[in-house]
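Every protein chain of the complex appears in place save one, which is left out.
Chain IDs A and B follow the sequence of writing; residue 1 opens each chain.
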Amino acid sequence: MVDLKGKLVLALGERDGVPAPTLQKCIESGGGQVIYAATQCFA
Amino acid sequence: MVRGARFVLAHVPGLVFCGSKPRREFAARDGDLRAMLRRRLRPFSAAVTYPPHQVMLGALAPEALRGIPRPWHLHPIVGAGPEGPAGTMIDEMTFYAWLARADTANLVHFTEEFALRLEGLGVTGRPTALTADRLARALADHGEPLYDRQETTVGVVVPGHEQDEALSAAVLLENLAAKVTGALALSRLLDDAQTPEINYLLGCGEEAVGDRYQRGGGNLAKAIGELAGVRTAGGADVKAFCAAPLHGLLMAGALVASGVHRRVVVVAGGSLAKLGMKFRGHLAADYPILEDVLAGVAIDVVADDGRSPVLRLDTATVHRIEDGVAPHQMAKALTLAPLQAAGLRMRDVDRYAVELHDPDITEPAGSGDVPAGNYQMIAALAAQSGEIARADMPAFVEAHGMPGFSPTQGHIASAIPYLPHAVAGLTGGALTRVQFIAKGSLFLGRMTTMGDGVSVLLERNPAR
Partner (left out) sequence: MDLEEQGTIQRLVESGQRERMVVVLGTPNASSTLMIALTLTQGDPSYAGPLAGVPLGLPVYHILEDDVKQAIPPTVYDQEIGPMEFVLDKPGITKALEKVRVG
């Protein structure tokens, strides 16, 4: 298991995959801190 | 009622050099990129016979693409022409002639030789010509060059104001290109349906028309109407990224249903900035540059005529601020929820019209097959809600989906390319019900991390 607690996370999302706000909700609920979040649209 | 929709595709290979990605890549990277791109620009004949374009013009059904091996540019439709039942393709010369005609601020100038050729087309009066000397000075002074497919400079767009970024030459060219392609689509619609008079035009493109004090002032709709020779209509623009055409369609439908107007046309021109967006992928795959067309659209919304398909405004759904942005959450909100509310099952929808980007354009650049991804999601919802088994998902996609075929022109690709086919199927054909679903990436503007979406059902008129 990857322990997210105390980690500083760069959340690189994609609109047609998993977007950044969704990644952020997951990561924060696992104890991580999101320091960068971006969603790529149509790379 | 949606009486019809018309598309115009302007084949403008010379303008690919002005696309946002080509422009930035040429500046950032060394080497021969510009020359490599130029060598892969295709002629008008190749663009006309390109199967996805024939689908855009209404001459070929989207489902027919399944019978054509990919990549489709290797299998042109022999004998296909630039006129289809739902649209027209114009060549670069014709586009430039219309650009001159659209130029109310006298900012577009051509070489003397090119101006003469344009005059010969009879589209416009006297296009402004500059001597070689004055042209060179205009180009050196923040002018935006206009090229043909051979990268020969044929003209220039000059800035509208020395100190106003919102009136830079590049922005003005982008806006003029949208104005021209929107007007041509509206014109084509009027060729096929002159009456009743149009009361209101709703613009839904993604350009920003304005100046330093009001960068997004808008109402390109009225300028489009004026260029197309419409005098009876007022107008306004709807700004909602790629979801704008469907937002516009809902508003047009509501205005007509309530009796405020009798005929509203939703219009948009194409996106110059998106030309050549995926050119690196196309060069690597040894494809021609496929993103060489600007697309314009005009959607005709009228009062009940006993014939045209019904816009079911009672199923109109918008993605709300509280809704999540993960693809399954959006699909649930936009596809499943309105169907359930209307007492319908997912299989009661004959076709789902989603983002219909041509996968030959997107896949070589690593962006996958966007329609296929959307259909996967819709089928997964059908499975999750117990309507079908997971093993039946591919069959559901085959029956209710279609291959993508739209140019990657943002708002243009967002469900609406299926409109002419839907209208045909819902009047003379075998369809009963189509769901249109559009999505918008609001987060790109950096004002929110949200997405957006709209959906609505189009149904056969009960009188038929």
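Going forward, a contact is a pair of C-beta atoms (placed from the backbone, for glycine too) under 8 Å apart; a residue touches a chain by one contact, two chains touch by 3 or more.
It should be emphasised that the depicted structure is a prediction, and the values quoted were computed from it without experimental measurement.
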item	value
Omitted chain's touching partners, listed by label	A, B
Residues in subunit A touching the chain absent from view	1-4, 6-14, 16-20, 22-23, 25-27, 29-32, 35-36, 38-40, 43
Interface with the undisplayed chain - residues on subunit B	28-30, 324, 326-328, 366-368, 373, 376-377, 380-381, 384, 390
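The working rule: only the chains that are shown with their structure count from here on.
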item	value
Subunit A and subunit B, separation of their C-alpha mean positions in angstrom	32
Residues on subunit A engaged by subunit B in the complex (per definition of touch)	15-22, 37, 39, 41-43
Interfacial residue positions of subunit B with respect to subunit A in the complex	324-327, 362, 365-368, 370, 373, 408, 439, 441, 443-444, 449-451
